[in-house]
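Yeah, one chain of the complex is gone here, protein chain that is, but the others are all in their spots.
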Amino acid sequence: MKPLRIIFALIAFSITTTAAAFAAAELLETGSSLVYPLMNLWVPVYTKEHSDVKITTQSTGSGTGISQAVAGVAQIGASDAYMSDAQLGTTHMLNIPLAISAQQINYNVPGLNDVHLNLSGPVLAGIYDGSIHFWDDAKIKDINKSVASKLPHEAIIPIHRADGSGDTFIFTQYLTFSTPSWKNGPAYGTTINWPAVPNAVGANGNPGMVQACQGAKYSIAYIGVSFLDQTNQAGLGYAALQNAAGKFVLPTESNILAAAAAKDKETPKDERISLIYGPGANSYPIINYEYAIVNPKQKDAATASEVKAFLTWTLTSGQNKSYLDKVHFIGLPASIVNLSKGQIAEIGS
Amino acid sequence: MAIVALSGASQRRSRVAPLDIVLRYGTTATAATTAAIVFLVAAFLVVYAYPALAFNGFGILTHLEWNLGNQYGTGVERHGGFSGAPGASFGAIVFIVGTVVSSAFAMAIATPLAILVAIAMHYQVPRRLKTPVNTLVELMAGVPSVVYGLWGIGVLVPWIANSLGPFFAAHVPMLSFIGSGAASGNGLLATAFILAVMIFPIMAATMRDVLSTFPKIVFEGAIGLGATPWQAVTTMVLPAIRTQMFAAAMLALGRAVGETMAVLMVCGSALNQLPQSVFAPINTIAAVIVSQLDSALTDPTGMAERSLAELALILFAITLSVNLIARLIMRGGDRVKRTV
Partner (left out) sequence: MNEVAMSGSPVQASATRSMTRGSVLVTVRRNIGWVVSAAALCSALAILLAIFWFVLARGLPALKPQLFTTVTSGIAGGLENAILGTLMLVIFAVALVALIGFGTGIWLSSYASPKPRAFVRLLTDVLAGVPSVVVGYFGYILLVKIAGWQFSLAGGGIALMIIMLPYVVRGTDLALEAVPRELREGGFALGATYTTVLMTVSWPYALPGIFTMLLLATGIALGETAPLIYTAGWSNYLPSLHLTHSPVPYLTYVIWTFISQPFAESHALAFAAAALLMMMIVVTNVFARSWLENMARKQRGER
C-alpha cells in the first residue's frame, strides 16, 4: 500500500539522519514558561556553534522543571522561583540565575488605558481579596489624585493565573512583603488559596491573561514583562507600582536595573534570594532572577561538561542584549555572574 | 445455553481446528489484559492517593477550599498520620460540581442532537453524499482537543461574552443575575457547549453505523402497518437499538468527564467558589489536575500531588457509579451471547 511505503521510507530516512548524531551528548532543559522564549533564542545559536551537543527545550512549568531536574529526567530545570529550604531538604541542587525578568500589572479600564495608574501592594491585595470592589474606591483615588474623577464606578474583575505559575509566585510575594494582612492570609506560592471574589477569573498562561484582560472590561491582571508588546498591542494599560521607598515607578529598564543593583550585595553564595520589594528609590518592585536548577551530580562526565559549557555560554555571550531585548529581560550584574559561575564549577559527575 | 448446545452438536459435525483454541485463549488473554490495565490504573490511583486519603479524610468531599498550604513556610500540618504543608486543606466540591454539571449539560445537548443527526445521516442524506458526510462527522472527533480549546477561546468565549450574555441579561435576567453576567465568557456555558461538540460525533457516528446495519425489514414493516416514516423510525427502529445507543452514550460521557485540554481553556478555572449562573466560571477535576499539577510538584511534603491523585480517584468512583446506575436503569442490556 502506497501510504505504508511512504511511512517506511520516512522512518528509514530518519534512521540514517539520526544515526550520525548518536555520538552527541543530549541535554533536556525543561520548566518555566517565562524562561522558555529566552532558551529558544539561546539554544539554536549555541547548538549551531557546538554541533556535538543536542539540547531540547521544553515549557512545562517551574514545578515540573524542579521535579524533573531532581529526578534526573532533565539536566537543566528552569524555574522562576528558587527552591525553598523544605524543597531542598536533603538533596543538594544548584539554583543558578541566568537572567532577570520583571512583571507588570495590566488593566482594561476604558478611557484610562493610556494613563499609568498608580497602584500599591496594599491596594492590589485589597482588589484580589475582595475588600476593594470598585475602581473609584477611596483607596485607589487616594493614590491617583490626578485622575481620581475619571475612575469609573464599576466592579473590578481580578484575573489570576489558574495554572501553577512563577508569575503568581512573584506577584504574591510582592503582596506578601508589602501587606501584612496578605502575609497572614494567602501568602505566596506558585499557586495560592485565592480568596473567593465574585467575578474573579482564572486564566491559563500569560497569553490567557492577556486575552482575559482584553475581553473583560474593568479587569486587572498580572502579566510577565516578556508579553509587554502583546499587552500594548491589545490596548491594555499598565500601572506604576509603589516600591519599598514609597515611590510609584514604571517597569522601565533603568528601574529594573536599579532594583537589581540594590539587591546585588545581599545575594548569598547559593543565590537563593527574592528581589521583590527591594530597597532603592527607583527600584521597580516586581523583579526576579530566572533560575536554572541543576543537580551538581550529573549522570556522566560528558553530560556534566556539556551542561557547564552551555550554562557558561548563557552567562557570557548569552547576556547580549540582542537576545534579552526580545523578551524584555535584563542581564545579570557582573558580581552575580561571578556567583553563578562559582556554582557552575560545582557541577560534576 | 444455546451456545453450549450448538457447540456440543457442532463438535460432532464440524471440526474444531487448533486455530480455534488459539483464538479462544488468545482473545481471553487480550480481554484479561484489558481488565488488567483498568485494574492497574485504579490500583495506581489508590496506592498513590493513600496518603492523601488519610490526610484529607471525608473533608475533601465537604470543603470548598483547595488550599495547598504555605509551601514556603516552616513546619508541617499533620492529619491521619501524614503531613502536608502548613495550612493545607484540600476540598474538592468545586471540581466535583463542575464536572458533574458540565458533563450533564453536555450530554443533555449532545445526545438528542446525535440521535437526530444519525437519523439524518442514514435516512436523509442521498447515497452519493453518504461517504463524504460520514467522513465529515467522524472528522469532528479527530479535531485535537487543544484546537477545540483554541476555537473556544478565539470564537466561542468572545461570542458568549459580547452577544449571548447581554442578550440573556436583557431578555432572561434570572440566568445572569450575578454581577455583570457573562463577564468574560469563560464558564459553564462555554464548557458545556465545547464538550457537547466534542462528544457528539462519537454518538452520532456510532448510531449511524448501527442504523446502517439494522435490518431494513423493521422499518419497512412499520410503514406497512401505516406508520409515517418518522413514526417508524422513532417507535420501531430507535427502541430496538437502545442498547447500542446506550453504549455509545456511555463512551461519550466518559470522554466528557475526562476531557482535559479544551475544558482547561474555556472553563474559567474557578477556585473556592461554586457557580451561581450558567455564565459563572467553573472547574472540572480533569482541568484542575492539569492546572495544579505543576504547583503540586513544588510542595515538598508531596501531599498536594497525592491529593490530585485522590481527585482522579474520586472521578474514577463517580464514573463507576454513573455507569452502574445507568446500567440499572437500562436493565435488559446484555442479550444472549453469540458464537463467533
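To keep things simple, chains are lettered A and B as they appear, and every chain counts its residues starting from 1.
The working rule: a residue touches a chain if its C-beta (ideal position, glycine included) is under 8 Å from a C-beta of that chain, and two chains touch if they have at least 3 such contacts.
Fair warning: this is a prediction, and the values are worked out from it, not measured in the lab.
K.L.:
For a quick check of understanding: of A:S84, A:Q230, A:N282 or A:S317, which residue touches the chain that isn't displayed?
P.N.:
The missing chain is touched by A:Q230.
K.L.:
Using the definition of touch stated at the top, determine which of B:V218, B:M250 or B:L274 touches the missing chain.
P.N.:
Among B:V218, B:M250 or B:L274, only B:M250 touches the chain that is not shown.
K.L.:
Can you say which of B:V76, B:L150 or B:M236 touches the chain missing from this structure?
P.N.:
Checking each option in B:V76, B:L150 or B:M236, the one touching the absent chain turns out to be B:L150.
K.L.:
Contacts of chain A with the missing chain: which residues?
P.N.:
1, 3, 7, 10-11, 14-15, 17-18, 21-22, 28, 33, 36-37, 40-41, 43-44, 47, 54-60, 71, 73, 205-208, 226-227, 229-230, 326-327
K.L.:
To test your reading of the contact rule: which positions on chain B touch the chain that is missing from view?
P.N.:
So the residues of chain B touching the missing chain come out as 6, 10, 13-17, 19-20, 23-24, 26-31, 33-35, 37-41, 44-45, 48, 113, 116-117, 119-121, 123-125, 131, 133-148, 150-151, 154-155, 197, 200-202, 204-206, 209-210, 212-215, 223-226, 228-230, 233-234, 244, 247, 250-251, 253-255, 257-261, 285-286, 289-290, 293, 309, 312, 315-316, 318-320, 323-324, 327, 333-335, 337-340.
In the analysis below, only the chains that are shown with their structure count from here on.
K.L.:
Can you list the chain B residues touching chain A in their complex?
P.N.:
Within the complex, chain B contacts chain A at residues 65-68, 70-74, 87, 153, 157-158, 161, 178-180, 183-186, 264-265, 268-273, 281, 283, 290-298, 300-301.
K.L.:
Which part of chain A faces chain B closely enough to touch in the complex?
P.N.:
Touching chain B from chain A are residues 60-64, 66-67, 81, 84, 86-87, 89, 155, 157, 162-165, 187-196, 198-204, 208, 211-212, 215-216, 219.
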